[in-house]
Each structure stands twice: as structure tokens, then as C-alpha cells.
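Every protein chain but one is kept in place in this view of the complex.
Now for chain A:
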Amino acid sequence: MHEYLDEEIPEEHKQELKEHLQICADCKQHFNELVKTVALVQSTSHIQTPENFTEKVMMHLPREKKKVGIKR
């Protein structure tokens, strides 16, 4: 199942998994729950970056970069 979810499953394993899921209710449920979990995690919406983020970073950059480098 995890091979499948990692998108690294060889064709023969995929077939095996498919066949097994058709006959094993427990595994099928487990598999569906994993797929749902992944979808839920992926669905978390994009978060807005705080305003003026870039300006704040630029303000905090050390002015004399070269000197900072030498001191270390």
C-alpha cells in the first residue's frame, strides 16, 4: 500500500494489491483511509504570507555582508 502511495509501485505489485483489495475488506478499508488521509492533508489551503514580508527581510539583512563573513 505504501509503495502505491509513494507512487513507486511496480506493475506486478499493483496488480497484486488490486486483487487483494477486492477480497479483503480490512485492507480495503485501511487503504481507503490512507488515500483519504493524503487527500485531506493535501487539501489544507494555501496560507497567505504576511504583508510586507520581503520588506521586513530586506530590512534585517546585515548591511556589510562581506565583513560578517570574515568575522565568522
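Criterion: contacts are C-beta pairs under 8 Å (C-beta built on N, C-alpha and C of every residue); 3 or more make two chains touch, one makes a residue touch a chain; residues count from 1.
Just so it is clear, contacts and distances are computed from a predicted model.
The subunit not displayed here is recorded in UniProt as "RNA polymerase sigma factor", chosen from "histidine kinase", "Butirosin biosynthesis protein H N-terminal domain-containing protein", "RNA polymerase sigma factor" or "Branched-chain amino acid ABC transporter permease". For chain A, the residues in touch with the chain missing from this view are 2, 5-6, 8, 30, 33-34, 36-38, 40-47, 49-50, 53-54, 56-58, 60-62, 65-66, 68-69.
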